[in-house]
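Here's the structure we're looking at; comments come further down.
In this view, the complex is presented without one of its protein chains, the others remaining in place.
== subunit A ==
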Amino acid sequence: MEKPMSYESEDHLNLKATELRLGLPGRDESDKQSSPSARNNKRASPEMEGVLYAENEEQDCTPPPKAQVVGWPPVRSYRKNCFQPKKIEADASGVYVKVSMDGAPYLRKIDLNVYKSYPELLKALENMFKCTIGVYSERDGYDGSDYAPIYEDKDGDWMLVGDVPWDMFSTSCKRMRIMKGSEAKGLGCL
């Protein structure tokens, strides 16, 4: 929803009419409508200032709702989350799967919904476990890589990550394992 910018304020002088300043229009008291449903939560570029405008331009165009800027206001996300704990749980329709890695003593858990594609997932796994998984190929799987990711699907079968389309994978994956490349060769024939 776009807020109409009204610069005629009943309460005080129309100083805004003569104002020339750098940056996005600040929130005016006269337009106090809140439109929570239409908030644009996309991360905007932090460099949103630098737009020099004059008053006559403002009255012509309707500026978009203020996009949320990264890291502003400066409240730690821990603190933001702690006042809406129930809400987080309601939104947690994430698909959490455990990931183990050969040789590592601790399991990790990841939310598959966070990723949109295999490359994203593999990169995240590489970062998480500090290993190199390499590139998937239909013919050779992860041949030549130090590690290969496999997953257990709904049927209880262990499959090579990457074989099926992403959407099918993210809905059927129950858990994952990052196995040593040398052992993974045996899966090439699956």
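FYI, a residue touches a chain if its C-beta (ideal position, glycine included) is under 8 Å from a C-beta of that chain, and two chains touch if they have at least 3 such contacts; residues count from 1.
Definition applied: contacts and distances are computed from a predicted model.
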Options "Methionine aminopeptidase", "AP-1 complex subunit sigma-2", "Aldehyde dehydrogenase" or "RNI-like superfamily protein": UniProt name of the undisplayed chain: "RNI-like superfamily protein"
Missing-chain contacts mapped onto subunit A: 12, 15-16, 19, 21-24, 26-27, 29, 32, 34, 39, 43, 45-50, 65-66, 68-80, 82-83, 85-86, 105-109, 127
